[in-house]
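Only a single protein chain was left out; the remaining protein chains are all shown in position.
Just so it is clear, A and B label the chains in written order, and each chain counts residues from 1 on its own.
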Amino acid sequence: MIPIEHFVLLSAALLCIGLLIVIIKKNAIVVLMGIELILNASNINLVAFARYDPSIQGQLFTLFVIIVAAAEAAVALAIVVRVYSYFKSSDLDRIKELKG
Amino acid sequence: MENSMNHLQDIPFTPLAYMAMAVLLLPLLSFVVLAILPQRWKRPAIALGILFSAINVLLGSYLFSQIWEAEAVHARTQWFSLSLLDKEGPTFTAGILLGNLSVLMVMVVTVVAFLVHLFSLAYMASDKGIKRYYAFLGLFTFAMLGIVLSDNLMLIFCFWELVGLSSYLLIGFWYQKDTAVAAGKKAFLANRIGDLGFLMGLMIFWAYFGTLDLEVLHAFQKEGNWPTGELWLTVAGIGIFFGAVGKSAQFPLQVWLPDAMEGPTPVSALIHAATMVAAGVFLLARVFLLLEVDVLTFIAYTGAITAFMGAIAALYQQDIKKVLAFSTISQLGYMVMGMGVGAYGASLFHLLTHAAFKACLFLSAGAIIHVLHGLEKKLGEDGIYIDPQDMRSMGGLRRYLPTVFITYILSAFALIGLPLFSGFLSKDALLTGAALWGMEQGGAAYLVPLLAFITVALTAYYMGRQLLLVFFGTSRMAPDSDKVAAVWQQSQPLPWTMKLPLWVLALGSTAFVFSLNPVDATHSWVLQGLYATLNSANPLSIGYKQQMSIVAQGHHYHTFISLISVGLAIIGLYLSYRRYGAKKNPSKGQLVEGERAAPFLAKLSLNNWYLDTIYDKVFVRTVLFKSKTLQNFEVRVLDRFIDIFAVSQVVLAHAVSIFDRWVVDGGVNVTAYAVGLVGKWSRSIQGGKVQSYFLWVLMGVVLIVLFFLF
Partner (left out) sequence: MELYLFYVFAALALVSALVIIFTKNVLYAAFALVLTLLCIAAVYVYAMAPFIAVIQIIVYIGGVLVLMIFGMMLTNRLSNKSLLTEHHYIPQGLVLTTALFVLIYKALSGVNFSGLSWMKEGFAPAEDNIQQIGVYLMSDYILPFEVAAVLLLSALIGALVLSQRKERYP
C-alpha cells in the first residue's frame, strides 16, 4: 500500500501548478487546461481516500466530477470559440468589457 | 386741598353744551373728511369743508345769542384718573365752559374761519394742494375752538399745542419753498420756547391746587384759599404769560411772525391776524384774575415794548404783508399791555376789533397779491419782472381795484384809530387804561402809556405810507403807463367769493357795529358784556381791582385821551403824506435808492431791531459751535477709534483668510487628494481582467488558510 501522504502531496502539487497556470497564462484554452489539472488534483484525493471506504463513495464522486468536467470543457470551449469570433482574440487580458 | 374733590364733581351736559361740542367737532369732521376723500373728489370735498364752516357760523351765532349776557354754562366730565398705589389718585377732568368770553371768541373764530374758507376758494384755486390746505384749515379751526371752549388749563394746553402744529403745517404749506419750511420751523421753535414757560406754570398750579380747572381755581380764590404773594405763584403767572409771549408774538419771541408770512395770505389773515396770535391774549384773559401784581406789571411793560418795537419795525418794510405782520405784533402788544394794566375789557375789545380789521387788511392784501400774481406772468412775457408782494412795484391801485381800495382804507382807518371806526373805540379804551395805570403807579410806569401813545403816531405813519404807496400816485409796475393800462385790461375781475369776505370784514371795521355812540365805547355792548364776566370774581383779585378802578375813573379822562390819540394819528398821517404823498409820488427807482442810503432808524426797522441777527449770533451760533465741537470730537476721537478698530478687524480677517486658505483648505485638499488616490488605486483592482480577480481570490484563500493554521 502506498501511503496516503504521497497522494495528498501529489494532489497539492498539481493543485498549485493548476492554479499557477490559471493565473499566468493569457490564452483561454491553456487556462482551461489549468482548470482540468485542478479538477484532477481533487480527483486524486477523492480516489486515494476511497481506499479506506467500503462504499467507495470517493470513486463514484470522481466519476461524476469527470462527467461534469467533460460537460464544462465542452461548453467552455464553445464559449471560447464564440468569444474569439467576437473579439478576434482568445487572450483573456484583451477581454475586459467588465472593466470598472 | 380737602375741598378740591367736591369741586371736581361731574356737571351734566346741557343741550347748549352739546351744541358747543358740535361747534368744536365740526371742523375736525371737516378735516377728517377732507383728509380721507381722494384727490379726484377734491371739489365736493372742499365744498363740504366750506359748508361745515358755514354751519359752524350758524351754530356759533345761536350759541352767542343764548349765552351772551345770559347765564354761563359749564359742563364737565371725568377724563382720566391716575391711581397711586391703592389710593385714589389725582383726577383729570374735561369740560366745556361757555361764558361771554367763550362765545365772543367762538364768533370771532367761526366767522373769520368761514370768510377765509370762502376767500381761499379763488386764492388757492390753481394750487394742487388745495384739498390739503382746506384740511389743515379745518384742523386749525378745531384746535382754536378747543382753546376757546375748554374749561381747564390742561385741555387748553393740549389744543394750544395742536394750534402750534396746524400753524406749522399751514406756514410751511408750500413745502417746496425752502423759506416756507424754514419759517414754519422757526414759528414752531419760537412757540415751543414759550410753551415751556406755559407748562411750568401749569405744573406749579397743579402742585399748589391739584387741579387745573379754571372754575375751581376761581372758586379757591373766592373762598380765600388763594396764597396771594407767594413767589411760586408769580413764577407760574410769568410762565403762563410766556406761553402767551410765544403764541402772541411778544418781545422777545416775536421774530417768528414776520417769517410766517411765507404761508398763503388767507392763512395769515386767519391765523396770524385774527385767531392764533389772539390765543395768547385769550389765555391771559382766562387766567387774568389769578395773576399776581408783579406779573401784571411785567405783562404791561412787555406789551408796551412789543407794541413800540413792532410799530418801528413796520415803518420801512417793503413787503405789503410784512408791514401787516409787524403791525399785528404791535397791536398784539397793545392787547397784552391792556391785560397788564388791568384793562381786561378793553384788551379783549381790541382783540375783537383787531380780528375784524386786520383780517380785512390781510385778505385785501391777499386780493392784491392774487391779482398781481396773475399779472406777473403776463409782464414776465414782456421781460418785466415784479414781485407781487413788493409795495415798490405797486401804486395807483385805487383805479384798478376799487373794491379792495375801499375795504382796505376802511380797515386801515380802523387800525390807525380814527373816530367812527372800530379801532378808535378799542384803542381809546386801552390808552385810557394805560394812562390811568401809569398815573396810579407813577415814576417809570409812565413809560407804558408813553410808548403806547408814540405807537399811535407810528401806526398812523406806516399805514398812511402803505396806503399811499399801494393805492395812490401812479403805477410803478412798468416804466410806461400805456403798458400798465394794457396789462390791467387783461386782469381778471375779483370773484364774489373774494369780495364778500372783504365787505363783511370792512363792515366789521366800523364803530357802529360795536357801539351806538361811535366815539365813546364806555357803554358799548361788548365792553359791558365783558365786564359782566368779572362780576363773580373775588373782589380782592388784583386784576379785578384794577379793572374796576379803570371803569370807575375812565370816563374822566376819556375825552382828553381820545383827543390826544386822534391828534397823534393825524400827525402820523400828515408825516407820511409829506414823504410819500401825491406831490412827491416817488418812483420805484427813488424808493430803492432811498432804501440804500437809509438812516439808522430805517435799517433798524427793516431788520426788525436786528433781533434775528442777535438770536443768530447768540443762540444759533452757540449751538452750532457746540455741535461743531462735538462733531470734531466725534470725527477726531470716536471715528478714529472706530476706524482703528475696523482696520484691526480687517487685518485679522485677512490673517484668518490666509490661515483658512492654506491650512484649512490645504488640509481638505490633501484629504480629498488622498481619497482620490485610494479611489484610483481601488478602481484599478476592478480592471475587468478575470485573472486579476482570481489572484485576489487566491490571496484571500491563502489568508484564510493562514488564519486557520495559526
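By our rule, contacts are C-beta pairs under 8 Å (C-beta built on N, C-alpha and C of every residue); 3 or more make two chains touch, one makes a residue touch a chain.
All values derive from a computational prediction rather than experimental measurement.
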Visible contact partners (per top-of-document touch definition) of the missing chain: A, B
Missing-chain contacts mapped onto chain B: 691-692, 695, 698-699, 701-702, 705-706, 709
Where the missing chain touches chain A, by residue: 1-10, 12-21, 23-30, 32-34, 36-37, 40, 43-44, 47-48, 50-52, 54-56, 59-60, 62-64, 66-75, 77-82, 84-85, 90-91, 93
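In this text, only the chains that are shown with their structure count from here on.
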Interfacial residue positions of chain A with respect to chain B in the complex: 19, 22-23, 31, 92-93, 95-100
Chain A partner contacts - residues on chain B that touch it in the complex: 683, 685-691, 694-695, 698
